[in-house]
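A protein chain is absent from this complex, but the other protein chains hold their places.
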Amino acid sequence: MCQSSSIAVVCSTSRPDSTTARIVTLYREILDENHGCSSELLDLKELPHDFLHSVLYQKDRMAHPEWGFWQSKVDAIDKFVFVIPEYNGSFPGILKCFVDALKFPGSLRGKKASMIGISDGTQGAALAMSHFGDVLNYAGVTTLPLRPRLIEINKYWEGQRISNPIYQNLLAEHAKLTVAM
Amino acid sequence: MCQSSSIAVVCSTSRPDSTTARIVTLYREILDENHGCSSELLDLKELPHDFLHSVLYQKDRMAHPEWGFWQSKVDAIDKFVFVIPEYNGSFPGILKCFVDALKFPGSLRGKKASMIGISDGTQGAALAMSHFGDVLNYAGVTTLPLRPRLIEINKYWEGQRISNPIYQNLLAEHAKLTVAM
Amino acid sequence: MCQSSSIAVVCSTSRPDSTTARIVTLYREILDENHGCSSELLDLKELPHDFLHSVLYQKDRMAHPEWGFWQSKVDAIDKFVFVIPEYNGSFPGILKCFVDALKFPGSLRGKKASMIGISDGTQGAALAMSHFGDVLNYAGVTTLPLRPRLIEINKYWEGQRISNPIYQNLLAEHAKLTVAM
Partner (left out) sequence: MCQSSSIAVVCSTSRPDSTTARIVTLYREILDENHGCSSELLDLKELPHDFLHSVLYQKDRMAHPEWGFWQSKVDAIDKFVFVIPEYNGSFPGILKCFVDALKFPGSLRGKKASMIGISDGTQGAALAMSHFGDVLNYAGVTTLPLRPRLIEINKYWEGQRISNPIYQNLLAEHAKLTVAM
């Protein structure tokens, strides 16, 4: 039985067919198989199409029916796992738009989060996770110190699994520590 | 006569009626009055309404007529002034979405930029400018070291002018150094 | 009775007669008076005089008698409070030298830490705490999200007390959360 309070895994980009989404799927399987934890999926690709115009930085955004649904999902979650690619030397803009649109401070304060950084190249989202760590800290979220950098990730796919044993171990260890936070 | 190559001043948030927009207007006046430099305005409030769905992280985004117009405006600019508020411990998400949607690396590489941080409170966008400095650096943009932090900005409005003489001097000095970059 | 495991408060500069040292003293009194917690003092001013030559980045540093004593003090502590001034846009160099000299990873991994930023001006060590947060995270330390920025601190001394009630409350809240970590 899952020894954690409610967990959501966040696909931190809205890019179609992203590697990030594949890692999210894999991570949710690890949570399920290793720890018996079902998890919520927060996929930023599913944000409302008029998000920019009708939600972001709009005073009446909570009246937007789709966004209201996102907000209530976030309200119900205690722990977040952000899978983060690095775009242009930082986190994806859409990830920050998502945080900017949440009610402050009630949405995240006092909650917990962990991060996983991925990249095609060798950066491993080091800057993205440093920057987003500042965002989480500002929001009052306690973060897991272990922040795996899965570099050159696309070298290691074997179907829907990652063949690199170091990465397998890192993901398993990360899931274990996230459950135990 | 303006001693600078083409300058755009960027309103780095899409929040309606923002303080940022007021500083942008003021700064453009300083460029004009003190240096004879007319400047382009890039106001992120004007991004296409379907930006999130049709542009951001979409492969065929350059075919979007409105976005194509934004891209061509950026292509024609040599120097950018980013006026940046701090949202949730970093830059506004929309600012990063804007950068993420630009063609890489041709849009910004080899160009120049300066930043001004503003806040209602005492933070002065210190983290926002540090993070966005990493983004600009990644993009190959040389940045001005002077990054004014205009804290508690809303204490100092006198009509459309800022009454704080330290801020007046900082903005004038910043504009002078930006023109001379 | 103190409801915390062992706590050390770190004076993160070696500058003589520093404001940082005064805040450290005040904070230790709060821990004692409000929570019945006696705390260890780690004052970087007391590092060995030949630290740079005989300890830092030297393979045989653990044989240095004074440094061996520092290392054993750190080994015995579970929780650290870093009081950090901002020097030149980051934490004091001596603070990082101290961390660099500790045995890795055993000295800090799995422990807890909180930070307080102070400044004469308005920066409040925002960048110093962001950077040092990356160091703590790398070391495997869980950090408290609340990171007070005590700006223009030297306006508010009343003997050995801080007269600013907002700062008094922030320090009391910070101590309470640190004890409860």
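Note that the chains are named A, B and C in the order they appear, and that numbering of residues resets to 1 at the start of each chain.
Quick note on the criterion: a residue touches a chain if its C-beta (ideal position, glycine included) is under 8 Å from a C-beta of that chain, and two chains touch if they have at least 3 such contacts.
These numbers come from a predicted model, not from an experiment.
Student: Touching the absent chain in the whole complex: find that residue among C:Ser6, C:Thr25 or C:Ser90.
Tutor: C:Ser90
Student: Out of B:Cys2, B:Leu41 or B:Leu146, which touches the unshown chain?
Tutor: Of the candidates B:Cys2, B:Leu41 or B:Leu146, B:Leu146 is in touch with the missing chain.
Student: Who touches the missing chain here, B:Ser54, B:Ser107, B:Asn137 or B:Gln168?
Tutor: B:Asn137
Student: Please output the residues of subunit B touching the missing chain, sorted low to high.
Tutor: Interface residues of subunit B facing the absent chain: 130, 133-134, 136-147.
Student: By the contact definition given up top, give the residues of subunit A that touch the hidden chain.
Tutor: Against the missing chain, subunit A presents residues 122-124, 126-127, 130, 149, 151.
Student: To test your reading of the contact rule: which positions on subunit C touch the chain that is missing from view?
Tutor: 13-16, 47, 49-53, 56-58, 87-100, 104, 127, 131-132, 134-135, 137-139
What we mean here is this: only the chains that are shown with their structure count from here on.
Student: Of the chains shown, whose Cα centre falls closest to the middle of all protein Cα atoms?
Tutor: Per-chain C-alpha centroids compared to the overall one single out A.
Student: Residue numbers at the subunit B-subunit C interface: does the shared fraction exceed half, giving same, or fall under half, giving different?
Tutor: same
Student: Would you kindly tell me how far, in whole Å, the mean C-alpha position of subunit B lies from that of subunit A?
Tutor: 28
Student: What whole-Å value do you get for the distance between subunit A and subunit C if each is reduced to the mean of its CA atoms?
Tutor: 31
Student: In angstrom, rounded to a whole number, how far apart do the mean CA points of subunit B and subunit C lie?
Tutor: 36
Student: Which residue numbers or ranges of subunit A touch two or more of the other chains?
Tutor: Expected reply: 134, 137-139.
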